[in-house]
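All protein chains of the complex are present and in place, except for one that has been dropped.
Showing chain A:
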Amino acid sequence: MVDRSGTPLVEMRDVSVSFGGIKAVDHVTIDLYPGEVVGLLGHNGAGKSTLIKCLSGAYKMDAGEIYVDGKLVDIQNPRDARGHNIETIYQTLALADNLDAASNLFLGRELITPTGLVDDARMEAETRKIMARLNPNFKKFNAPVKALSGGQRQSVAIARAVYFNARILVMDEPTAALGPQETQMVAELIEQLKAQGIGIFLIEHDVHSVMNLCDRASVMKNGQLVGTVDVDKVTDEDILSMIILGKRPEVAAS
(Lines give C-alpha, C1' and ligand atoms only; values in the text may rest on other atoms or scores of the structure.)
Protein backbone atom coordinates (compact mmCIF):
# COMPACT_ATOMS: atom_id res chain seq x y z
CA MET A 1 0.00 0.00 0.00
CA VAL A 2 1.26 3.48 -0.80
CA ASP A 3 1.93 5.71 2.18
CA ARG A 4 0.23 9.03 1.56
CA SER A 5 0.82 10.61 4.95
CA GLY A 6 3.87 12.67 3.97
CA THR A 7 4.33 15.44 1.41
CA PRO A 8 3.39 14.46 -2.11
CA LEU A 9 6.29 14.01 -4.51
CA VAL A 10 4.57 16.29 -6.95
CA GLU A 11 1.39 18.28 -6.85
CA MET A 12 -0.18 20.18 -9.72
CA ARG A 13 -2.57 22.65 -8.19
CA ASP A 14 -5.42 24.40 -9.99
CA VAL A 15 -3.81 24.13 -13.41
CA SER A 16 -5.46 25.76 -16.42
CA VAL A 17 -4.34 25.79 -20.06
CA SER A 18 -6.29 27.23 -22.95
CA PHE A 19 -5.70 27.27 -26.67
CA GLY A 20 -7.36 30.15 -28.48
CA GLY A 21 -10.29 30.46 -26.11
CA ILE A 22 -10.82 26.74 -25.65
CA LYS A 23 -10.03 25.51 -22.14
CA ALA A 24 -7.99 22.38 -22.72
CA VAL A 25 -7.33 22.04 -18.99
CA ASP A 26 -9.72 23.70 -16.57
CA HIS A 27 -8.65 24.14 -12.92
CA VAL A 28 -7.31 20.63 -12.44
CA THR A 29 -5.51 19.48 -9.29
CA ILE A 30 -3.66 16.15 -9.13
CA ASP A 31 -0.91 14.77 -6.93
CA LEU A 32 1.51 11.87 -6.78
CA TYR A 33 3.32 10.17 -3.87
CA PRO A 34 6.64 8.32 -3.87
CA GLY A 35 6.30 4.73 -5.06
CA GLU A 36 2.87 5.37 -6.46
CA VAL A 37 1.41 4.95 -9.92
CA VAL A 38 -1.40 7.35 -10.75
CA GLY A 39 -3.33 6.62 -13.93
CA LEU A 40 -4.71 9.50 -15.98
CA LEU A 41 -7.74 8.55 -17.98
CA GLY A 42 -10.16 10.18 -20.32
CA HIS A 43 -11.27 10.35 -23.91
CA ASN A 44 -9.11 11.77 -26.65
CA GLY A 45 -9.12 15.49 -26.14
CA ALA A 46 -10.02 15.23 -22.44
CA GLY A 47 -6.88 17.21 -21.65
CA LYS A 48 -4.71 14.58 -20.00
CA SER A 49 -1.76 14.94 -22.35
CA THR A 50 -1.95 18.72 -22.19
CA LEU A 51 -1.99 18.64 -18.39
CA ILE A 52 0.99 16.35 -18.19
CA LYS A 53 2.98 18.31 -20.77
CA CYS A 54 2.93 21.25 -18.36
CA LEU A 55 4.78 19.03 -15.92
CA SER A 56 7.27 17.97 -18.62
CA GLY A 57 7.87 21.56 -19.66
CA ALA A 58 6.57 21.07 -23.21
CA TYR A 59 3.62 23.44 -22.59
CA LYS A 60 3.29 26.45 -20.32
CA MET A 61 0.38 26.72 -17.89
CA ASP A 62 -1.88 29.77 -18.07
CA ALA A 63 -2.67 29.46 -14.38
CA GLY A 64 -1.82 27.13 -11.52
CA GLU A 65 1.16 25.97 -9.53
CA ILE A 66 3.43 22.95 -9.47
CA TYR A 67 4.98 21.72 -6.21
CA VAL A 68 7.80 19.21 -6.07
CA ASP A 69 8.49 17.85 -2.56
CA GLY A 70 6.16 20.56 -1.24
CA LYS A 71 8.21 23.35 -2.84
CA LEU A 72 6.83 25.63 -5.51
CA VAL A 73 8.79 25.17 -8.74
CA ASP A 74 8.87 27.07 -12.00
CA ILE A 75 8.91 24.86 -15.09
CA GLN A 76 9.35 26.87 -18.27
CA ASN A 77 10.86 24.27 -20.58
CA PRO A 78 11.89 20.61 -20.74
CA ARG A 79 15.30 21.48 -19.31
CA ASP A 80 13.70 22.84 -16.12
CA ALA A 81 11.61 19.69 -15.76
CA ARG A 82 14.67 17.49 -16.13
CA GLY A 83 16.38 19.64 -13.49
CA HIS A 84 13.67 18.55 -11.03
CA ASN A 85 14.22 14.90 -11.97
CA ILE A 86 11.01 14.77 -13.95
CA GLU A 87 11.43 12.47 -16.95
CA THR A 88 8.88 11.92 -19.66
CA ILE A 89 8.24 9.11 -22.12
CA TYR A 90 6.17 10.71 -24.86
CA GLN A 91 3.57 8.87 -26.84
CA THR A 92 5.49 9.76 -30.00
CA LEU A 93 8.66 8.60 -28.19
CA ALA A 94 10.41 11.83 -29.25
CA LEU A 95 13.39 10.06 -30.78
CA ALA A 96 15.64 11.49 -33.47
CA ASP A 97 15.27 8.73 -36.06
CA ASN A 98 18.55 9.46 -37.77
CA LEU A 99 20.67 8.96 -34.63
CA ASP A 100 21.62 5.74 -32.88
CA ALA A 101 20.34 4.55 -29.52
CA ALA A 102 23.18 6.03 -27.47
CA SER A 103 22.88 9.47 -29.09
CA ASN A 104 19.16 9.48 -28.38
CA LEU A 105 19.55 8.27 -24.84
CA PHE A 106 21.99 11.06 -24.02
CA LEU A 107 20.43 13.73 -26.24
CA GLY A 108 20.75 17.08 -24.49
CA ARG A 109 22.92 15.49 -21.75
CA GLU A 110 25.87 14.07 -23.67
CA LEU A 111 28.85 12.65 -21.85
CA ILE A 112 31.94 14.55 -22.87
CA THR A 113 35.66 13.91 -22.80
CA PRO A 114 38.02 16.27 -20.93
CA THR A 115 38.60 18.09 -24.24
CA GLY A 116 34.89 18.89 -24.53
CA LEU A 117 34.09 16.49 -27.36
CA VAL A 118 31.24 14.02 -27.08
CA ASP A 119 32.41 10.69 -25.72
CA ASP A 120 30.61 8.26 -28.02
CA ALA A 121 32.42 5.18 -26.77
CA ARG A 122 31.47 5.85 -23.14
CA MET A 123 27.89 6.68 -24.08
CA GLU A 124 27.61 3.46 -26.05
CA ALA A 125 29.03 1.52 -23.10
CA GLU A 126 26.49 3.07 -20.73
CA THR A 127 23.70 2.38 -23.20
CA ARG A 128 24.76 -1.26 -23.45
CA LYS A 129 24.67 -1.49 -19.66
CA ILE A 130 21.18 -0.11 -19.19
CA MET A 131 19.83 -2.02 -22.18
CA ALA A 132 21.17 -5.26 -20.74
CA ARG A 133 18.88 -4.57 -17.80
CA LEU A 134 15.80 -3.29 -19.63
CA ASN A 135 15.79 -5.28 -22.84
CA PRO A 136 18.51 -7.93 -23.06
CA ASN A 137 17.55 -8.73 -26.66
CA PHE A 138 18.55 -5.27 -27.81
CA LYS A 139 21.57 -5.57 -30.08
CA LYS A 140 21.40 -2.78 -32.65
CA PHE A 141 23.61 -0.21 -30.95
CA ASN A 142 25.11 1.26 -34.10
CA ALA A 143 22.00 1.52 -36.23
CA PRO A 144 19.87 4.67 -36.39
CA VAL A 145 16.71 4.15 -34.32
CA LYS A 146 14.71 4.36 -37.54
CA ALA A 147 15.88 0.81 -38.21
CA LEU A 148 14.51 -0.50 -34.90
CA SER A 149 11.20 -2.23 -34.20
CA GLY A 150 8.45 -0.49 -32.23
CA GLY A 151 9.37 -2.34 -29.06
CA GLN A 152 13.06 -1.58 -29.42
CA ARG A 153 12.32 2.09 -29.99
CA GLN A 154 10.13 2.07 -26.92
CA SER A 155 12.91 0.59 -24.84
CA VAL A 156 15.27 3.36 -26.01
CA ALA A 157 12.71 5.95 -24.89
CA ILE A 158 12.24 4.20 -21.56
CA ALA A 159 15.98 3.80 -21.04
CA ARG A 160 16.37 7.54 -21.57
CA ALA A 161 13.83 8.30 -18.87
CA VAL A 162 15.19 5.76 -16.41
CA TYR A 163 18.92 6.27 -16.88
CA PHE A 164 19.10 9.75 -15.35
CA ASN A 165 17.73 8.79 -11.92
CA ALA A 166 14.23 10.07 -12.46
CA ARG A 167 12.14 10.55 -9.33
CA ILE A 168 9.01 11.47 -11.20
CA LEU A 169 8.21 9.60 -14.37
CA VAL A 170 5.54 10.54 -16.87
CA MET A 171 4.51 7.81 -19.30
CA ASP A 172 2.15 8.75 -22.11
CA GLU A 173 0.56 5.51 -23.32
CA PRO A 174 3.78 3.53 -23.12
CA THR A 175 2.23 0.30 -24.38
CA ALA A 176 0.15 1.69 -27.24
CA ALA A 177 2.44 0.38 -29.97
CA LEU A 178 3.63 -2.78 -28.27
CA GLY A 179 2.94 -6.49 -28.60
CA PRO A 180 1.78 -8.56 -25.60
CA GLN A 181 5.27 -9.67 -24.59
CA GLU A 182 6.68 -6.16 -24.64
CA THR A 183 3.62 -4.84 -22.81
CA GLN A 184 4.36 -7.36 -20.08
CA MET A 185 7.93 -6.09 -19.97
CA VAL A 186 6.74 -2.53 -19.43
CA ALA A 187 4.40 -3.70 -16.67
CA GLU A 188 7.29 -5.43 -14.90
CA LEU A 189 9.42 -2.34 -15.27
CA ILE A 190 6.73 -0.18 -13.71
CA GLU A 191 6.59 -2.52 -10.70
CA GLN A 192 10.38 -2.38 -10.43
CA LEU A 193 10.47 1.43 -10.56
CA LYS A 194 7.64 1.69 -8.05
CA ALA A 195 9.61 -0.42 -5.64
CA GLN A 196 12.49 2.05 -5.94
CA GLY A 197 10.19 4.82 -4.72
CA ILE A 198 9.73 6.53 -8.07
CA GLY A 199 6.37 8.19 -8.64
CA ILE A 200 4.74 7.54 -12.02
CA PHE A 201 1.97 9.31 -13.91
CA LEU A 202 0.59 6.86 -16.43
CA ILE A 203 -1.60 8.14 -19.23
CA GLU A 204 -3.57 5.17 -20.44
CA HIS A 205 -6.61 4.38 -22.54
CA ASP A 206 -7.04 0.81 -21.49
CA VAL A 207 -9.04 0.54 -18.26
CA HIS A 208 -7.73 -2.97 -17.56
CA SER A 209 -4.11 -1.83 -17.64
CA VAL A 210 -5.03 0.93 -15.22
CA MET A 211 -6.70 -1.55 -12.88
CA ASN A 212 -3.59 -3.74 -12.99
CA LEU A 213 -0.83 -1.18 -12.81
CA CYS A 214 -2.14 1.86 -10.95
CA ASP A 215 -2.76 2.70 -7.33
CA ARG A 216 -5.06 5.60 -8.05
CA ALA A 217 -6.79 6.86 -11.15
CA SER A 218 -7.61 10.45 -12.03
CA VAL A 219 -10.26 10.79 -14.71
CA MET A 220 -10.63 13.84 -16.91
CA LYS A 221 -13.46 14.89 -19.19
CA ASN A 222 -13.66 18.05 -21.32
CA GLY A 223 -10.65 19.55 -19.59
CA GLN A 224 -12.02 19.10 -16.12
CA LEU A 225 -11.13 16.58 -13.45
CA VAL A 226 -14.04 14.22 -12.86
CA GLY A 227 -12.37 12.79 -9.80
CA THR A 228 -9.53 10.73 -8.38
CA VAL A 229 -10.29 7.27 -7.03
CA ASP A 230 -8.44 4.44 -5.31
CA VAL A 231 -8.30 1.71 -7.90
CA ASP A 232 -8.84 -0.98 -5.25
CA LYS A 233 -12.12 0.53 -4.12
CA VAL A 234 -13.83 0.77 -7.50
CA THR A 235 -14.76 -1.49 -10.39
CA ASP A 236 -14.04 -1.27 -14.11
CA GLU A 237 -17.56 -0.07 -14.60
CA ASP A 238 -17.14 2.75 -12.12
CA ILE A 239 -14.11 4.06 -13.99
CA LEU A 240 -15.78 3.64 -17.36
CA SER A 241 -18.78 5.63 -16.22
CA MET A 242 -16.44 8.35 -14.98
CA ILE A 243 -14.80 8.47 -18.39
CA ILE A 244 -17.97 8.29 -20.44
CA LEU A 245 -20.55 10.03 -18.27
CA GLY A 246 -18.29 12.15 -16.11
CA LYS A 247 -20.02 10.66 -13.06
CA ARG A 248 -18.18 10.11 -9.79
CA PRO A 249 -18.89 6.75 -8.17
CA GLU A 250 -20.57 6.99 -4.76
CA VAL A 251 -18.08 4.85 -2.83
CA ALA A 252 -15.06 6.72 -4.13
CA ALA A 253 -13.14 9.64 -2.70
CA SER A 254 -9.50 9.48 -1.84
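Everything below uses one rule, namely that contacts are C-beta pairs under 8 Å (C-beta built on N, C-alpha and C of every residue); 3 or more make two chains touch, one makes a residue touch a chain; residues count from 1.
To be clear about the criterion, contacts and distances are computed from a predicted model.
In the listed set "Protease", "Xylose transport system permease protein XylH", "Phosphoribosylformylglycinamidine synthase subunit PurS" or "GerA spore germination protein", the entry agreeing with the UniProt name of the missing subunit chain is "Xylose transport system permease protein XylH".
Checked against the full complex, the candidates A:Leu99, A:Ala187 or A:Met211 give a single residue touching the omitted chain, namely A:Leu99. Even with one chain removed from view, chain A keeps its contact list with that chain: residues 56, 58, 77-79, 82, 88, 90, 92-99, 103-104, 107-110, 112, 116-118, 120-122, 124-125, 144, 146-147.
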